[in-house]
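Below is one structure, written out as structure tokens; comments come after it.
Of the protein chains in this complex, one is absent; all others appear in place.
So, chain A:
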Amino acid sequence: MAASYRVNEEVDGRPPCAPGGPPKTQRPDNTAFKQQRLPTWQPILTAGTVMPTFFIIGLVSGPIGIGVLVTSNRVQEIHIDYTGTEPSSPCNKCLSTVVTPCICTINFTLEEAFKGNVYMYYGLSNFYQNHRHYVKSRDDNQLSGDFRALLNPSRECEPYRRNEDKPIAPCGAIANSMFNDTLELFLITNKSNPTPVSIPLKKKGITWWTDKNVKFRNPPGGGSLEERFKGTTKPLNWRTPVYMLDSEDDNNGFINEDFIVWMRIAALPTFRKLYRLIEQNNDLHPTLPAGRYYLNITYNYPVHSFDGRKRMILSTISWMGGKNPFLGIAYITVGSISFLLGVVMLVIDHKYKNNSNTDIALQFYILKTKLWHMYQGQPYSA
């Protein structure tokens, strides 16, 4: 009997309660959870309760903003545009010339000395490294030294995957379009001595440690890099194969730091990439003393076709990176707004506290009811 009962009950979804069965009660458990009586915190957002929050935010944000702003302002930065689209620019000649390599020189003056480590960047603008097809066009396996991927790069690299039946190493559009200008910096010490002093630019240490040591690896093998890259060909736009990017072995091939930096694609179409490090020699002398400098550019990289700009950027660095006043200003703004709101809340709270929401609530209520009736198309009749 119980069985037939269950047929129906199951199909109907009724809870089982077979008559004549054991006296099992259907009474639900009287627990806090089941009866939805769990202890709760019921935040009621009123002027009075949240006023402190606003003040705290205001009081905390302001100083943070000021601190950040000061830090940002302390960062020294200089941009040198060397695109050469202006006829007056020394690099203008390189736009059209067939001479390769085209070398141009740009003079500039540092008004203040740069202290501490100075970072040298190249900046490109209007360069859409983040274009979807471009972003995809690489083979991380190949770059991490996978031998199979070296000789048979990913399809994503098309059409920069193979050249004349040889696999391209490194394959893909990103590698193919690697930045290949060479920048050199000279300090003109004084007018009397015209021989400029070459500023030592450190090539290494410009990448993330993990990139250089984990993510990027040269193909395995014992021999020289050339042997290890045997059977591959250089990207179309490159002048040299990948194993000849640098003379030093620990900065050559896929672990060449310029290459690694380039392969970390920029987020926005206007970006800078770390090019060189100018390390502080000692604490007494500024890394880059104030004075006149000139920048020696081996101009290879064409940007005018897409209205791009090329810049060289020298910048010191703070705990929060480069120069950017935005964060500081934003913090100060938010801080003051929230302080202001705190004051408003204080006023509201003070003014309406005694009436405990009734009067003003009533006013609003009547207004609302009237509106509701108007919305309904009927006059408000109390």
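Details
We adopt the following convention: contacts are C-beta pairs under 8 Å (C-beta built on N, C-alpha and C of every residue); 3 or more make two chains touch, one makes a residue touch a chain; residues count from 1.
Following the convention adopted for this analysis, contacts and distances are computed from a predicted model.
The complex appears with one chain absent; UniProt names that chain "Phospholipid-transporting ATPase" among the candidates "Vacuolar protein-sorting-associated protein 25", "Auxin signaling F-box 3", "Serine/threonine-protein phosphatase with EF-hands" or "Phospholipid-transporting ATPase". From the options A:Val70, A:Ala113 or A:Leu268, the residue with contact to the unseen chain in the full assembly is A:Leu268. Per the touch definition above, the residue from A:Val70, A:Val197 or A:Val214 contacting the chain not shown is A:Val214.
Looking at A:Val50, A:Met244 or A:Val343, the residue that reaches the missing chain in the full complex is A:Val50. Against the chain not shown here, chain A presents residues 1, 3-8, 10-15, 17, 19, 25-30, 34-36, 38-48, 50, 57, 61, 64, 68, 121, 123, 127-141, 143-144, 146, 154-156, 158-161, 173, 177, 208, 210-211, 214-215, 264-274, 305-306, 319-322, 324, 326-327, 330-331, 334, 337-338, 341, 345, 348-349, 352, 357, 360-362, 364-366, 368-369, 373, 376-379, 381-382.
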